[in-house]
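One protein chain is absent from this view; the other protein chains keep their places.
Take a look at chain A:
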Amino acid sequence: MSLDLKFTFTEKKDTRSGFGDGFLEAGRKNPNVVGLCADLIGSLKMGDFQKEFPERFFQTGIAEANMIGISAGLAIGGKIPFAGTFANFATGRVYDQIRQSVAYSDKNVKICASHAGLTLGEDGATHQILEDLGMMKMLPHMTVINPCDYNQTKAATLAIAEHEGPVYLRFGRPSWPIFTPADQKFEIGKAWKMIDGKDVTIFATGHLVWEAVVAEAMLRQEGIHAEVINIHTIKPLDEEAILESVKKTGCAVSAEEHQINGGLGDSIAQTLIRHNPAPLEYVGVNDSFGESGTPTQLLEKYGLNAENIVKAAKRALARK
């Protein structure tokens, strides 16, 4: 039986291309926008900006710590640096540099992290960071954003260029359905209720928002009406939207391409436990590293796809 999806797509594209296109547009809008990359310009889709604004783009070579420091310096000088590399090297490898020179020093640096999560695929666990959201959200002053498709990533990239303060922007490698509108307004810190429901809320972020959309249709076939909320901003978290939804549905699922420890689900649990203790089931990686495989295979094996969201929703419902 085919699914009656509330959101559909005609095209797939990688979210990193949304970043690259948004970055170019931000550069055209504001001459203070500058770019840096640690030998991954092609992978990060930063080449068009580099070509158009060579004097505002800095190749750092394979030296991420230095790139973060230079970004802080450029920000001191009034520039708006977008520093791009893989999410693994943009966080764990340079945590202390981000902590001291960017977050504690409150510098207007945009850390742009591609190839996050399991959907990086075949490169395997060395590159599949699943701890980055946790590390970044723990840092005071840091805004953490994880958009869901090409259009939302592009909109988010334009939004962070206008936002004053350090930002971690996470996106990915795989070709992914484009199911959100091209003309969307991206409001940092404002959750987006994509589908209304009454029985259970699915809070999803990044690539798993699409899986949540699919899961909603699957649940509906069984007479369960799920609400789907796109949490593109992990920090600051839209607690009001979370509480309002759970007040109505009475239970929830969090879905993210990240460790359960320290991820979006953890943040939602903190919110619920303080204001409205309600059943919450986690869809995320359970204290393990990833491995090589295709994105689809990996989401299945590690329990992150739509089927797993459906199961989690039923578990949450049973606990109401």
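Just so we're on the same page, a residue touches a chain if its C-beta (ideal position, glycine included) is under 8 Å from a C-beta of that chain, and two chains touch if they have at least 3 such contacts; residues count from 1.
Assume contacts and distances are computed from a predicted model.
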Problem - Options "Transketolase", "Aconitase X swivel domain-containing protein", "Response regulator rcp1" or "Amino acid ABC transporter permease": UniProt name of the undisplayed chain - result: "Transketolase"
Exercise for the section: Identify the residue among A:S17, A:N30 or A:N66 that touches the chain left out of the display. Expected result: A:N66
Completion exercise
Cross-chain touch to the chain not pictured, restricted to A:Q97, A:T119 or A:T180, is A:Q97
Handout entry: Where the missing chain touches chain A, by residue
Key = 34, 55-56, 58, 60-61, 63, 65-79, 81, 96-97, 99-101, 104-107
